[in-house]
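Other chains of the complex are left out, but the ones given are in their true place.
A, B and C label the chains in the order they appear, each numbered from 1.
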């Protein structure tokens, strides 16, 4: 799907520019991301659920998209994803709903891409 | 106005998809919305002022648009709306100003639509 | 009630110190507060409802206490206050509940003080 490709391409291009600036603190923050979500006492799949829910209550559309992509890679079902959405919307309140709309839109795009 | 129609159409289409997913918690959160803003000890008009101000300090453009539409339905004047904006900007600080700009833009569109 | 007096005394003492520092920007922000909540196109009572709800969704206990004191001065009933609480909790989500607990505690103190 175009919206997925556009998101991933911009993300990759800007990450390259950010890392090229060679700021040590920023580079280390970027590196930590891989460590934090790696399989450990908590499985990557459940860590991605956490990442998705936190992104939603903090209302960051790009972060939601990123974690939805990871949730798809981890083989999460639509039912599982909606249960995560439900908790995020309950904790974060109705202010989260516009982000839920865009998240459902993006999840649908991920589902379609998979079935092409 | 196109921006109003576009906002309402996307909102309605995505709400349909969200409710079709049949997650009980999410459906109940959606249902609560009608109850919370119904006339009671506090009139709907004043509840919508509250909804508008909270959306603004929480900096959710879509929520601001939604409540501006409701404020228009409740017959609020531009002067009343700006007094609500003023409180939201004082409480929330200058970080709210970009959202104020878009809110004033949308309110103007609502005013124009009414006068067509 | 002691909790009310303690809150008001600390607030007054620190405001004096802040204003004594004579920073022009801070002094003007303090002055704006009286203007924003004055009777206008929107009545002070409804402006205080807005101030209360915004304080709650932004989860600032001291701001909630301050506005509850003002709501009491404006003659708001417990039923009205709870309808404002309800909207704030719906918009802000369950993360607001601990602040609701402390707000209900303080409102009860204000009610008792009035009946002494």
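Keep in mind that, in the parts below, a contact is a pair of C-beta atoms (placed from the backbone, for glycine too) under 8 Å apart; a residue touches a chain by one contact, two chains touch by 3 or more.
Since the model is a prediction, treat every value here as computed from it, not as a measurement.
A.B. asks: For a quick check: 3 copies are placed, so what copy number does the complete complex reach in this file?
C.D. replies: Every protein chain is the same sequence, and there are 6 of them overall.
Basically, only the chains that are shown with their structure count from here on.
A.B. asks: Would you kindly state whether over half or under half of the residue numbers at the chain A/chain B interface are used by both copies, giving same or different?
C.D. replies: Both copies touch with mostly different residues.
A.B. asks: Out of every possible chain pairing, name the one holding the most C-beta contact pairs.
C.D. replies: B-C
A.B. asks: Just how far, in Å, is the C-alpha centre of chain C from the one of chain B?
C.D. replies: That gives a centre separation of 23 Å.
A.B. asks: Taking the mean of the CA coordinates per chain, how far is chain A from chain C in Å?
C.D. replies: 37
A.B. asks: From the mean C-alpha coordinate of chain A to that of chain B, what's the distance rounded to whole Å?
C.D. replies: Here chain A and chain B have centroids separated by 27 Å.
A.B. asks: For chain B, give me the residues that contact two or more of the other chains.
C.D. replies: If we look for residues of chain B contacting two or more partner chains, we find 29, 33, 54-55, 58, 63.
A.B. asks: In the complex of these two chains, what residues of chain C are touching chain B?
C.D. replies: 29, 32-33, 36-37, 40-42, 46-47, 49-51, 53-55, 57-58, 63, 77, 79-80, 83-84, 86-88, 90-92
A.B. asks: Taking the touch rule as given, give the residues of chain A at its contact with chain C in the complex, in rising order.
C.D. replies: 57, 89-96
A.B. asks: Which part of chain B faces chain A closely enough to touch in the complex?
C.D. replies: Those in contact with chain A are residues 10-11, 14-15, 17-18, 21, 23-26, 29-30, 33, 54-55, 58, 60-63.
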